[in-house]
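What follows is chain A.
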Amino acid sequence: MDEFESFFRWLHQAHGLNFSVAYDAYDRAQYLSGLWTTIKLSVLCIGVSLVIGVIGAWAQGARFAPVRWAMHGYVAFFRNTPPLIQLYFFFFAIGSVLPGLVGDDGARPLVSNFAWAVIALSFFAGALNVEIFRSGLEAVPQTTVEAAESLGYTRLQAYVHVVLPLAVRISLPALGTNLVNLAKTTTLAYAIAVPELLYVSAQIWSEQLNVREMMNVVLVSYVGLIAVLVWVLHRWERALRVPGYGQDE
Partner candidate 1 sequence: MTPSARPTAAWTPDQPIVSVSDVHKSFGDVEVLKGIGFEVAKGEVICIIGPSGSGKSTLLRCINALVPINSGSITVEGQEVNDPRLDKLALRRKVGMVFQQYNLFPHRTALANIMMAPVHVLKQDRAEVLVRARELMRKVRLEGKEDSYPGELSGGQQQRVAIARSLAMNPDVMLFDEVTAALDPETVKEVLVTIRELAEEGMTCMLVTHEMGFARELADHIYFTDRGVIVEHGPPETFFKQASDPRTREFLSQIL
Partner candidate 2 sequence: MSVRSSIMVPRGAPLPVLLPLRRPAPRSLTLPLDAAWQRRATLVVLVLLASWLLCAEALAQAGVARPGIVALLWKWTPVIFSGFLFNILISVLSMAIGTVAGVALGLLQVSLVRPVRRSAWVVTQFFRNAPWLVILFYCILLIPFEFTILGATVPFPAWIKAVIGLSLPVMAYVSEFVRGAVSSIPSGQWEAAESLAFSRLQTMTMIILPQCVKRLLPPWMNLYAILTMATPLVSIVGVQEAMTLTRAALSSEGRFDLLIPMYLYILVWFFLYCYPISRYTVRLEQRHGRAS
């Protein structure tokens, strides 16, 4: 560890390449906390958006017409407007009408900026998930449901045991892409001062004046993070692949 640090210190002194996150304990801690926030943000957003996607896909088949309309409106709206402005809308516009909390440490907003980021990004990705799950459900042939029913499954059982597993497997490629995009979109939280990786790096480089080095570190970190996510999704996809459905590579 000491060798690691001294190498980067030497790099700074001899060549002017200031990788302060490597040798400075404070900066490193800050950086890692930003990394952790990004990971938390990504995982939460992925989770909530999946829930929204499942509920929305079910709601799009509801018998009650206004529910279906509301779903279509929601999906159309969140798919065709910029996520950054959606984020601002939630944080500034809606956040301004919410009451605040007054505690011992002064006034706090009811919903923190981290929470707003999760909400806004989940709604955004959720809209896309609704479409993906819906087309996955539609791709399950009607004959499969009939076969299940003729075996004695009730409609709900057929849905849960036969249709849903198939639909999930069929939607996996598109879903994976969407989740990866969601992880990339978490950087938008920078705009509302959520201390995720980009924000924290900006703080570091404004103190240490090592923009070039930090930018490279951030870029490589993100690419690495996303690459890991892509790999995980790819493995999962391959494990669940249904032979004969979809494209074989």
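Regarding selection, all candidates are chains of the complex that A comes from, given by their letters.
Assume a contact is a pair of C-beta atoms (placed from the backbone, for glycine too) under 8 Å apart; a residue touches a chain by one contact, two chains touch by 3 or more; residues count from 1.
The shown structure was predicted, so the numbers you read here are calculated from the model rather than taken from an experiment.
Undergrad: Any copy counts here: identify which of 1 or 2 touches chain A within this complex.
TA: 2
Undergrad: Could you please specify the touching residues of chain A with respect to candidate 2 in the complex?
TA: 57, 60-61, 68-70, 72-73, 76-77, 79-86, 88-89, 92-94, 96-97, 134, 137-143, 145-146, 155, 159, 163, 180, 184-188, 190-191, 198, 211-212, 215, 218-219, 222-223, 226-227, 230
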